[in-house]
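Removed from the display is one protein chain of the complex; every other protein chain stays in position.
Let's turn to chain A:
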Amino acid sequence: MSDTAEKVKKIVVEHLGVEEAKVTAEASFIDDLGADSLDTVELVMAFEEAFGVEIPDDAAEKITTVKDAIDYIEAQKAA
């Protein structure tokens, strides 16, 4: 697993208070990890802070799973 993936998972575990095993790549923040819409806003802010990237609202709306987040961040870092 990449460093980014590790870090994303850690942030998700901390912010949503879920068990690490549940945070699979396919897991949806809202459907599988018990987040509400405000939780997801906060998660995206935490990603921005941790990775030093900016995630505009229209992109943030499309980040609904753990994998979406990892992919977006890695693409930003590669760019």
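Structure notes:
To be clear about the criterion, a residue touches a chain if its C-beta (ideal position, glycine included) is under 8 Å from a C-beta of that chain, and two chains touch if they have at least 3 such contacts; residues count from 1.
In this text, contacts and distances are computed from a predicted model.
Per the UniProt record, the absent chain's protein name among "3-oxoacyl-[acyl-carrier-protein] synthase 2", "Carbon monoxide dehydrogenase", "NADH-quinone oxidoreductase subunit C" or "Phenylacetate-CoA oxygenase" is "3-oxoacyl-[acyl-carrier-protein] synthase 2". Touch with the chain omitted from the figure is made, among A:Met45, A:Ala59 or A:Ala75, by A:Met45. In the full complex, chain A makes contact with the omitted chain through residues 15-17, 38, 41-42, 45, 49.
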